[in-house]
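This is the structure, below, for whatever I ask next.
After this line comes chain A, so read on.
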Amino acid sequence: MTFKATLLAGAVALAPVAAAADDDLTIGFSQIGSESGWRAAETTVTKQQAEARGIDLKFADAQQKQENQIKALRGFIAQGVDGILLAPVVATGWDDVLEEAQEAEIPVILMDRTVDADPSLYLTAVTSDLVHEGKVAGEWLVSEMDGKDCRIVELQGTTGSSPAIDRKTGFEQGIAGHGNLEIVRSQTGDFTRAQGKVVMESFLKAEGPGNICALYAHNDDMAVGAIQAIKEAGLAPGKDIVIVAIDAVPDAHLAIANGEMNATIELTPDMAGPALDALQAYLQDGTEPAKWIQTESRLYTASDDNMAVYEQKKSLGY
Partner candidate 1 sequence: MTDPVRPVLQARGITKFFPGAIALADVDLALHPGEVHALLGENGAGKSTLIKCLTGAYPRDGGTLELDGAEVAPGSTQESQALGIGTVYQEVNLLPNLTVAENLFLGRQPRRFGLISRRRMAAAATELLQGYGLDIDVREPLSHYSVAVQQVIAIARAVEMSGRVLILDEPTASLDRDEVELVFSVVRKLKARGLAIVFITHFLDQVFAICDRATVLRNGHVVGTRDLSETGPRDIVHLMLGRQLESEVRERHGGQGGEVLAEIDGLGRRGMIEPFSMQIREGEVIGLAGLLGAGRTETASLLFGAVHADQGRIRLRGRDLKLKGPRDAVAARFALCPEDRKTDGIIGDLSVRENIILALQARQGWARPVPRARAEEIARGYVRALDIRAASLDMPIRLLSGGNQQKALLARWLATEPELLILDEPTRGIDVGAHAEIIQLIESLRERGMSLVVASSEMEELVAYSTRVIVLRDRVQVAELAGDRITAENIVRAITDEDREVA
Partner candidate 2 sequence: MIRSTSLPLIVTLATFVIAYALCASAYPAMLSSRVVANLLTDNAFLGIAAVGMTFVILSGGIDLSVGSVIAFSGVFLAVILRDTGIHPLAAFALVLAITTAFGAAMGGIIHYLEMPPFIVTLAGMFLARGAAYVLSVDSVPITHEFYDWLQDIYWKAPSGGRFRLTGALMVLTFLAGIVLAHRTRFGQNVYAMGGGVQTARLMGVPLGRTTIGIYAISGGLSGLAGIVFSLYTSAGYSLAAVGVELDAIAAVVIGGTLLTGGTGFVAGTFFGILIMGLIQTYIVFDGTLSSWWTKIVIGALLFTFILLQKGLTWATTLRRRPAPGSPMPS
């Protein structure tokens, strides 16, 4: 950080003023952590976006803890940043700190997930629709099965995390009313490859390898782990067991290209682009963005050129 910026930050903190020079923005970014490949890519993209715009990005990794995020936010406010990007770890419990930000006239933009707070407390939320993602996955499976009976196993995300809950809800909505589809087992794989593999192994044992027709995983990492388990069980992933997951990380594209996986729904890691666009516009002339900027939830299947996407994505730090 430059000396000038230091002084500036100090002055701002001691006598809070809203705006700073346009081309010398300091933005705080409170990231959840680096618990998955997708999360790491989001961090990379955000840093790239900030750099491209000449923004001084203050990055704080909360190690999956809300308390750390609140601390980081308060730290940003005390420092007097020009704006805050927040990727909230949970939906609840942000009212107080958002009020403080508002009082200090620091706009907050939510990324990736939204919060249960009064919408006036934040500028906008750039998110995908987690429920929608699950629903897309469910609907894709419905059309893929085309009326055939299918016993589905589900790898949940970390117990209690909002993507796990929403993606489960969405998927159940997607397959609702189709009696041929049935979720027979559902366990948490903690969003990690290792647990995805372990839990899939036990699914295969418990149900018998031939009795599982499809796997729905709440993220690609678990699906990639599960693919290994399926291969080790002597089955062909993608053929004997249809696999659909969410996130579209490079390894998932690779798996689809190799025919080991069938579909993934993209959750773009580029939340920062639209977020920073909105923030800059707001800081420049007070343009109020829409309250919700939804990113696309694109479905990738074998019909896409997955190798090309893989090459394009693999440098993003997934």
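Some notes on this structure:
To be clear about the criterion, a residue touches a chain if its C-beta (ideal position, glycine included) is under 8 Å from a C-beta of that chain, and two chains touch if they have at least 3 such contacts; residues count from 1.
Selection criteria: all candidates are chains of the complex that A comes from, given by their letters.
Here the structure is a predicted model, which is why all the values come from computation and not from measurement.
Looking at chain A and the listed options 1 or 2, the chain it touches in this complex is number 2. Listed in rising order, the residues of chain A touching candidate 2 in the complex are 1, 6-7, 9-10, 12-16, 28, 56-68, 70-72, 74-80, 90-93, 95-96, 100, 103-104, 116, 158-162, 165.
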